[in-house]
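What follows is a single structure, written as structure tokens, with notes after it.
Excluded from the complex is one protein chain; the other protein chains are retained at their positions.
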Amino acid sequence: NAQDIQGPRFGKGILNISGKDSTWSMNFTTRFQLLGSGTWQENQDGGTDFNSNFLVRRARLKFEGFAFTKNLTYKLEIGLANQDIDGASYYTDYADKIIQDAYIQWKFYKNLSIKAGQAKLPGNIERLISSGSLQFVDRSLLNKEFNIDRDIGLQLLNEHYLTPTFLIREQLAFSQGDGRNVTVGNMGGYQYTGRIELLPLGIFKNDNEMEGSALEREDKPRLMIAVAYDYNDDAVNTQSNRGDFMGIEENLYQTDITTMFADVVFKYKGVSLLAEYANRSAEDAIAKDDQGIPTGDVVRTGNAFNIQGGYLFDSNWELSGRYTHVDLDQEVRSIMEENQYTLGVSKYIVGHNLKLQTDISYATFADQSDMVMARLQLEIQF
Amino acid sequence: NAQDIQGPRFGKGILNISGKDSTWSMNFTTRFQLLGSGTWQENQDGGTDFNSNFLVRRARLKFEGFAFTKNLTYKLEIGLANQDIDGASYYTDYADKIIQDAYIQWKFYKNLSIKAGQAKLPGNIERLISSGSLQFVDRSLLNKEFNIDRDIGLQLLNEHYLTPTFLIREQLAFSQGDGRNVTVGNMGGYQYTGRIELLPLGIFKNDNEMEGSALEREDKPRLMIAVAYDYNDDAVNTQSNRGDFMGIEENLYQTDITTMFADVVFKYKGVSLLAEYANRSAEDAIAKDDQGIPTGDVVRTGNAFNIQGGYLFDSNWELSGRYTHVDLDQEVRSIMEENQYTLGVSKYIVGHNLKLQTDISYATFADQSDMVMARLQLEIQF
Partner (left out) sequence: NAQDIQGPRFGKGILNISGKDSTWSMNFTTRFQLLGSGTWQENQDGGTDFNSNFLVRRARLKFEGFAFTKNLTYKLEIGLANQDIDGASYYTDYADKIIQDAYIQWKFYKNLSIKAGQAKLPGNIERLISSGSLQFVDRSLLNKEFNIDRDIGLQLLNEHYLTPTFLIREQLAFSQGDGRNVTVGNMGGYQYTGRIELLPLGIFKNDNEMEGSALEREDKPRLMIAVAYDYNDDAVNTQSNRGDFMGIEENLYQTDITTMFADVVFKYKGVSLLAEYANRSAEDAIAKDDQGIPTGDVVRTGNAFNIQGGYLFDSNWELSGRYTHVDLDQEVRSIMEENQYTLGVSKYIVGHNLKLQTDISYATFADQSDMVMARLQLEIQF
């Protein structure tokens, strides 16, 4: 129609806006995920318990671009789905946690940038990959247990070439350490995070190490090896800056929590591989009140390993597999060990922007009966 | 101004965006309603109690269009007003229920479509008509008591002509059955809904059977007769998939709930008529705990009848009237019977997109004194 406005290609945003005199730009977009899942688990009577769940799993609005100078970029991302905005508490003014990202990034010298605001911390690769660009229906159990999510503070980013093809990226973060959308100020100490990424074989096309699968079909082998270290001084949550606040009467139990990650991404043609290791430890994992009596809260310490890979056919159908092993420390909970085997099939209709993914998982536990889980998810992002 | 962007006609959305290479489209719009109301009711002392209420009654953002192929359409609608987003509970992760609609619809064969996600169920016509296209300030008491709102699942839609003018539309839904924005998975059984619509005299202009009043001024008489049937297996809410969760200790009381609707829409020139009947029954309406002791929760069973009509003058002023009778079953609550007589005046300045509506209602009850209610509402939708 005459009054139609021209938008970008599918998946490149809803609107690409360029401010007058090119003093700013904005890319605005939205996306949502529809998920259906079912689980089967043997119960104590020998029968099988079946549970199903239909969800609008995620729904987001995103604004990003540059302001004033191309060296000053920003991002505002908000969540709308109930699982995106839950977790209201005293610490968040009892209000929904709608804001995901809200930051400014300033490239102030060569490749050196500073990022201020609320953003993902430089933790494990699975968490850094957008939930809209995953290879399976959702992230692994390693991520669920150990990721360090978003926080508010400052981040310093750099990258440089060791050789003409060997790229190194460094990221340092100084954060409040209590999780996203906290309004009551810093509790306990601060959180310090570092991540270093080595790309010895050259950079990935369009930074596709930051998305699942092998949709860019690299002509040559591409590899990223990274380690991340996170120290949360006097942390007050059971999972560093996530999980539950460890309350003791009018106060919070505090203990130093260290989380470490190592991860590898490899891609070549239709093949993609991702492996991760995570480890969390705490100075004293058992929360105690002022009299030294355990409160029941415990820091979820332990370690986990995840490996996943897939092959993308020319038809943009993908077959993928994943193995995850989570081993929480014995003192922190009864379910100590879990293995999960997942088989996934994805049809990337318009890349990650319109895709249908299904996966089936088989999980074994140390102290309960095995579980089978099947999921089907549709993702649409403009 | 030079930097102004061209939008569609008033009421056709804020932006009509067409993706590059026509691979997607989006219509983005917003709307809100401002409502003032007052009620007068005799109190026990013989005086009159007056209560007033000023509200931003609804405020919505809406995104819809097609993706990849014109046969694949989507809709994302979110609510912002407090009455749109309330109802946070354990079952919704204690988070606001911001998402109204989030679905994908695929026309996969001729007129046959499948819809996946969260959407309105094919229940009574009043509920299917958008809250922005009503003939009165708000829907009737029949709707308030018996409608089956939105849910998440799959819907199958079809339409076909019996004769060159006699259209039949069928809609089937399979849903979780616990209401919108639930995050904890399916509780009790699933919900099954069917609706069939007969349009013996030909189709309405621009599908205006799906809006109140007679703004399209049909040249020839147009009629839609429909019936809907809803069976919620092991339902856990007092109004099928709405109302209150019927809790018993750590669990929920479950009972099969059946809701039935019959409705008629007739339009010809400035005349519009709408009549509805609703009936709800339950296997055992009285919620009981494991010992068989009533918990106090009851399924709101009973029936209701609503008839409304209006005449739209050439000046786009409309005079309308409504009579609603609600008769809840004796065992389910004390206020058993209610009659409401409503007289409405609407000025459609730009159709439903900019309108001022007022109505005055007189209600009689079986066991309390009569009530008068006056309301004034302004609606703006782009």
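Annotations
Here the chain labels run A and B in written order, and each chain numbers its own residues starting at 1.
As a working rule, contacts are C-beta pairs under 8 Å (C-beta built on N, C-alpha and C of every residue); 3 or more make two chains touch, one makes a residue touch a chain.
The shown structure was predicted, so the numbers you read here are calculated from the model rather than taken from an experiment.
Remark: the omitted chain is touched by one listed residue; of A:N53, A:Q83, A:N181 or A:S346 this is A:N181. Contact between chain B and the unshown chain involves residues 1-10, 12, 14-15, 20, 30, 32, 34, 51-56, 59, 80-83, 85-88, 96, 349-350, 354, 378, 380, 382. Not every partner is drawn; the one left out touches chain A at residues 3, 5-9, 15-21, 23-24, 26, 28, 63, 67-68, 74, 76, 78, 92-99, 102-104, 116-118, 152-153, 175-176, 181, 183-186.
Here, only the chains that are shown with their structure count from here on.
Chain B has its Cα centroid 38 Å from the Cα centroid of chain A.
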